[in-house]
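In what follows, a single structure is set out as structure tokens and then discussed.
For this depiction, one protein chain was excluded, whereas all remaining protein chains were kept in their positions.
Which chain is which? They are A, B and C, in the order written, and residues in each are numbered from 1.
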Amino acid sequence: MGSTYGKIFNISTFGESHGKAIGVVIDGCPSNLDFDEAFIQEQLDRRKPGQSRITTQRKEGDSFQVLSGVFEGKTTGTPIAMVIFNEDQRSKDYSHIADSFRPSHADYTYSAKYGNRDYRGGGRSSARETAARVAAGAVAQQVLKGLGIEINAYVNQVGRLKLEKSYQELDLSKTYENAARCPDEDMAQQMFDYIDKTRKKGDSIGGVISCVAKGVPAGWGEPVFDKLHAELGKAMLSINAVKGFDYGSGFDGTELYGSQHNDEFYTDDQGNVRTKTNHAGGILGGISSGEDIYFRVAFKPTATIMVDQESVDKDGNAITVSGKGRHDPCVLPRAVPIVEAMAALVLVDFYLRRKAEG
Amino acid sequence: MGSTYGKIFNISTFGESHGKAIGVVIDGCPSNLDFDEAFIQEQLDRRKPGQSRITTQRKEGDSFQVLSGVFEGKTTGTPIAMVIFNEDQRSKDYSHIADSFRPSHADYTYSAKYGNRDYRGGGRSSARETAARVAAGAVAQQVLKGLGIEINAYVNQVGRLKLEKSYQELDLSKTYENAARCPDEDMAQQMFDYIDKTRKKGDSIGGVISCVAKGVPAGWGEPVFDKLHAELGKAMLSINAVKGFDYGSGFDGTELYGSQHNDEFYTDDQGNVRTKTNHAGGILGGISSGEDIYFRVAFKPTATIMVDQESVDKDGNAITVSGKGRHDPCVLPRAVPIVEAMAALVLVDFYLRRKAEG
Amino acid sequence: MGSTYGKIFNISTFGESHGKAIGVVIDGCPSNLDFDEAFIQEQLDRRKPGQSRITTQRKEGDSFQVLSGVFEGKTTGTPIAMVIFNEDQRSKDYSHIADSFRPSHADYTYSAKYGNRDYRGGGRSSARETAARVAAGAVAQQVLKGLGIEINAYVNQVGRLKLEKSYQELDLSKTYENAARCPDEDMAQQMFDYIDKTRKKGDSIGGVISCVAKGVPAGWGEPVFDKLHAELGKAMLSINAVKGFDYGSGFDGTELYGSQHNDEFYTDDQGNVRTKTNHAGGILGGISSGEDIYFRVAFKPTATIMVDQESVDKDGNAITVSGKGRHDPCVLPRAVPIVEAMAALVLVDFYLRRKAEG
Partner (left out) sequence: MGSTYGKIFNISTFGESHGKAIGVVIDGCPSNLDFDEAFIQEQLDRRKPGQSRITTQRKEGDSFQVLSGVFEGKTTGTPIAMVIFNEDQRSKDYSHIADSFRPSHADYTYSAKYGNRDYRGGGRSSARETAARVAAGAVAQQVLKGLGIEINAYVNQVGRLKLEKSYQELDLSKTYENAARCPDEDMAQQMFDYIDKTRKKGDSIGGVISCVAKGVPAGWGEPVFDKLHAELGKAMLSINAVKGFDYGSGFDGTELYGSQHNDEFYTDDQGNVRTKTNHAGGILGGISSGEDIYFRVAFKPTATIMVDQESVDKDGNAITVSGKGRHDPCVLPRAVPIVEAMAALVLVDFYLRRKAEG
């Protein structure tokens, strides 16, 4: 229970990190959509391990195959199943952790909940599962592109290194040009060096990803519980290692007075109702206003580190978990396409719900 | 669409601020639960307007009645309908805003979405709707109390006034003893004065509520999408005026190294697996670990202020929205029981989902 | 759990037969719909008890009030709550059955399931609950009328009395002109007499209702599980006392050869694809074809009879349940608007899902 997302554009992901395959079934994708396999693969490649020396060296081609729902290059409106077979099943790397609870991993809680788990790596709790989300999200992005909507995420902070520019001051088309996934070249280099230094220490570091969606028309979102930002928040928080979410003025806005924070309306040259400022982050009362939607996603430092840590085994005995193998010193760079994917899945679902309103 | 929450303990709220009534139907409440009407009313009273001079002076008794689902003091397992009739329907107060889009309110987006809205006050987007949540949440809290689970929220920050103590250093039973809803008496007084000063200026201010749930056993939460913190985040973000959510180390944790952030496991005297620290906020991999669950909720300053603001009407004409009438200079104090209610609704739903796991 | 229906046009009903009120919340009704209270009351009146001597003499005005979601005569797109307060709470009539399990009633199974029940009458299992469905269904019918869709149900069989005419041979506008709810006057009289004779014997009798929906365009229904006829079947089977459902050729069609049963396509004068016959009942592969949708609903004889029956009490002791009080000798006449309501709820939901397909 819990591996499906979306009311209309509904996805079900499956698969463990060291099982036969991971994948996703999309039920509710509109028919007659041009199915752009190259774009899906491109997004998957942006998430896959081994892209640079600041990502894990686990080797996965992450090439996917479509099993259903697409015919002669177009979606048929029936469920689209996509599968990625796991190539790098080096199970022995993980055998030493079969009975151990690694600190800040989900080993213990999965055991407490299910009483049984695929102990070869993170199993279902591995970030590997997010590849399935990226594939599904790429399909959602194709739907949104057809509506003129663009989603851009980027790394905004690594540890204490913070990009002080707002998204308006950045050229978001540059994000994927560097390994740090930061559109500001100087900051990207600093982040890269910082992560690399952290990697060499065998440690890991957290950070923040920002995301902007441009072109969303007014009227998307379903109060009172399925507010647009509430679903965005849920979707982001469901990504591995995410600890926080805010949108618009967010946590910073809590320090402002209403007279500073309120966004006054005006009518622009084209006769559209607009706001002079956008502390709202493009969402009022849980419904898109037509302004840019922007939000932040906080990631904790990767739990896997190359340092010895105290812990217990499944029988409660004290043990030492020694760090070895491969790990991501910072999940942020690889998480950028995941944030974009989840944002797209949320937005496309609200787009279709909006259509259902009659 | 969007006015229901919960997979098993499912609630549907209804009602506009100036309509006949607001209410909620709970479908999926366990049977044979002692139905504590006094506690429900107590929670409603903590949310209701007019409690002190730092809350709106709108007069609402907020007394509820039960229409179904309870027999001889116990729940029957059938839907529980609770209704609060609106008493204070001073519609003329609001007539001047029938065609106006008030800045940072949902007037514009509701119009864009529905093309029709109850313009007497906030209508469905009014925080008045949250009374229905508080009533339903109080029932959920009764279920949780029977399991030894306690939920305590409190005001942690108002504007730049921040309580620097952690929840462990506070006596959370004192929260409701003051109008600011802060368990630290000194800080409570400072907050009260600050809010009152803001009120006198006709302005409003934001802040942060913290919440702790104690006694949740390991194993609640449904990866990969319905992670415990993801649903908590969605539930909190669905509350009016909320702009952000984080749990455990949250946004602050992004600056830490893994070696600082990881929570090492140990076995306590009773043989329970515990962690030495709790940066995780009691949740690992989206599943409760048995440690305290704690999180923060960021609120923007109230949109209604007693200051003139530029805006447009429904035809796009420039207008001035003048502040008059009643407003909350700071929503935080009244939002404390709402945060508790939503936390309870999330937790009770996961409790029941956990039972369904076979 | 289980008191909600519909994916987009979602209803939640609540209420016990002898509680304070019954009612329904509709979440997902399109905005800007003219809200025809008179039509809702008309349908409620067609279901209410005491209409003729062949229905129960329980007295209920069944007048409803709208608590939310309607403003200035139009729907606002927010939840519509409608409530009917119970007037005739003659609880003492039912006190003798507090501990008894009446044969073929749900007393025993509700007790087994919930361990607690409102024993004053049928409680939640009473057909009184269907009044809430009729109110919600009437709103759905208003949406469908705007699309040119008409739904007509009628009593087709009472006991062994069967109307041998097909719906095409009948003037369905006459159904509500008689107490038997049969559009054929002769048969209506025979049915009335038969039911009345049964009533005098203190017994009850079953029957069949037929229903036709005209004007449904091709393309509604969601394979593979939410086929149009599968949802119609579920909706009909959820009505009290229903034991069976078939559509198109139904059970009779099982005896035919494919060469007899297949409906050949042709193009009509307007260029529409049509079928020469309609054994399909207007549904192919779970999707509407544009032909008339027709189906049958089988009802068992009312469980309440004025005859002594053997049974047991809640402690398993043998008892005699004596029939007294008021009962419907045949539920069919009053069930006609319920069948129409449920059909409308199914169709409007598929209409909105169709719109969501992008």
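Please note the rule applied: a residue touches a chain if its C-beta (ideal position, glycine included) is under 8 Å from a C-beta of that chain, and two chains touch if they have at least 3 such contacts.
A quick note: this is a predicted structure, and the numbers were derived from the prediction, not measured.
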* Structure fact -> Absent chain's touching partners (shown only) are A, B, C
* To do: Just name the one of A:S31, A:N272 or A:N317 that touches the chain not displayed here.
  => A:S31
* Touch criterion as defined above, residue of C:F9, C:F64 or C:Y110 at the omitted chain -> C:Y110
* Touch criterion as defined above, residue of C:A213, C:A230, C:A335 or C:V348 at the omitted chain -> C:A230
* Positions on chain B contacted by the hidden chain, ascending -> 7-8, 28, 30-31, 33, 77-78, 143, 223, 351-353, 355-358
* Structure fact -> Contact residues on chain A toward the hidden chain run 1-4, 8, 10, 12-16, 19-23, 25, 27-28, 31-32, 65-69, 71, 74-81, 83, 113-118, 123-124
* With the missing chain put back, which residues of chain C would touch it? List them for me. => 1-5, 13, 101, 103-106, 108-110, 112-114, 124-125, 129, 157, 159-160, 198, 203-208, 218-227, 229-231, 233-235, 237-238, 243-251, 253-267, 271, 273, 275-276, 279-281, 283-290, 298-305, 307, 309-312, 316-318, 353-354, 356-357
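Here is the rule we go by: only the chains that are shown with their structure count from here on.
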* By mean Cα position, the chain sitting nearest the middle -> B
* Structure fact -> When centres are defined as mean Cα positions, the distance from chain A to chain C in whole Å is 46
* To do: State, to the nearest whole Å, the distance from the C-alpha centre of chain B to the C-alpha centre of chain C.
  => 39
* **Centre distance in Å when chain A and chain B are each reduced to the mean of their C-alpha atoms** => 26
* Structure fact -> Within chain A, the set of residues that touch 2 or more other chains is 223, 353, 356-357
